[in-house]
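This structure is in structure tokens; I'll ask about it shortly.
Yeah, one chain of the complex is gone here, protein chain that is, but the others are all in their spots.
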């Protein structure tokens, strides 16, 4: 059987957590506690007050009728974290390290600019090929532009808004059944 | 950025130091001064003396040895922490430091630089083709010129972009080792100047009203520093009359390639005119055809050539007792197309010092590209200087003319009687 460390044992004792495993031999803290408890058999007035406080969940100040703050502990914690001053500290680098950081930063900026440029060029390519296709349909199809007029008709497509089924964020693990072919547009009430 | 400038200060100090010791001092060094930089020559010569006999200024850490070095006239290099760290460092050059992210970043930057070099080549070919076209083929003189100018600008831009991501370039610039004949260092210096020094200059010349008083407009594009003797004068500072008896030295840094011919004029718009109850202009110095370029920046006004450059020699500025302070404004003006002006004609014509700078600017097609300013007022040395230069009116103290109060402010106007 493994005995608890002295610190843990004393904590468990303070918070009155029942220790399931009894230590094989009396640990130092336990001995101390027992001695302390034995000494407290005949409490004076001050010790009595202390002892009663440790049993109660209410703070000693809160128990007094008038004075003492009744602020929730959680609000105190929230205020502490909200006003903590040391959160963003400026970093300090040596010269070489600063230059390395700068190099990486410049490369990252450059890479991002290249990505943006690529994305924009791709969209431009798509737009221009749409334009060319429509122009071909209008002039080169040889039906007087009938096909073109039909294709320009925006009926039966999402003009106002996309349906909510469209709006699915990309995932790394899409379902095996990727597309529901039986889906019908739900009737609005 | 800024903290690296400060970090480079000790480096600059030690640079100064290495030079004064001369080449002989370099033999003591077992390590090169820039141990972290890329360019390092292996120094074959090693000393046999023990370290405490001949301490290396880039490695010495104990205060005793440092003191001894200082007594010998050699300042230790860098901070003590840096020297201690260098003692057992492997001295890997900066760009070879095997940090993974850093090396990946260098690959990205290198790919970009090679792309830029290719672009420079294609741009150069297009520019050459455009220039070889005749005017009719290019579609008119104006169209050809604008196209060629745009291409040249783009080419210059590409040259800057090819080098701007290089950490070594940044380090060199911060250490003050930038080669001003290269566009990248000129670009960086220009940016740095515009960040702070130019703002201060523009503030001074507009707040002290030099700009509407002397010239209607000036957009400074060159960095100007001025020295009387060894002392640098900040824009708008008061200068003692004794210090300004000899002509100042100028340090004019232009941020474009090529050489320029400039006219330098120093004008005082605050000469009191007692008769007219107003102020007159006086040109204290005028020189034409002064060549400046990005690499040769020093202009000593007292050493300009009398027979081909100086039109009006230096006249020490003095402020009469009781007159308000005089603003001595320095203007660097570019001559049109960098062509030399006819010196003899100007020398014959401009003999008077009372001509305003506006007149000169209009008649010789000058364009103000730089400005500076200092002030003088009556001080202890003014009287001596006045006697030396034979200023008439040295014993006169000026008083403000009594301003008659307006009728309704008079205490006892005639209408009351």
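Letters are used for the chains, namely A and B, taken in the order the chains are written, and counting of residues starts over at 1 for each.
The definition used in the following text is that a residue touches a chain if its C-beta (ideal position, glycine included) is under 8 Å from a C-beta of that chain, and two chains touch if they have at least 3 such contacts.
The rule we apply is simple: contacts and distances are computed from a predicted model.
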The chain missing from this complex carries, among "Ragulator complex protein LAMTOR1", "Large ribosomal subunit protein uL5m", "Vacuolar fusion protein MON1 homolog" or "DNA-directed RNA polymerase subunit beta", the UniProt name "Large ribosomal subunit protein uL5m"
Given B:67, B:81, B:231 or B:349, the residue that touches the chain left out of view is B:81
By the document's definition of touch, the residue of B:98, B:212 or B:407 touching the omitted chain is B:98
The missing chain sits against chain B at residues 1-4, 6-7, 10, 12, 15-16, 18-20, 33-34, 37-39, 61, 79-81, 84-85, 88-90, 92-98, 103, 106, 109-110, 113, 117, 120-121, 124, 127-128, 131-132, 152, 155, 159, 162-163, 165-169, 175-184, 195-196, 199-200, 203, 230, 253, 257-261, 289, 291-292, 295-299, 303-305, 308-309, 338, 340
It is residues of chain A that touch the chain not shown, namely 71-72, 74-75, 77-79, 81-82, 88, 90-94, 98, 101, 105, 119-120, 123-124, 126-127, 130-131, 134-135, 138, 148, 152, 157-164, 166-171
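Assume only the chains that are shown with their structure count from here on.
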The residues of chain B that touch chain A in their complex are 3-4, 7, 36, 94, 97, 99, 101-102, 104-106, 108-109, 112, 165, 167, 170-171
Listed in rising order, chain A residues that touch chain B in their complex are 92, 95-96, 98-100, 102-104, 106-108, 110-111
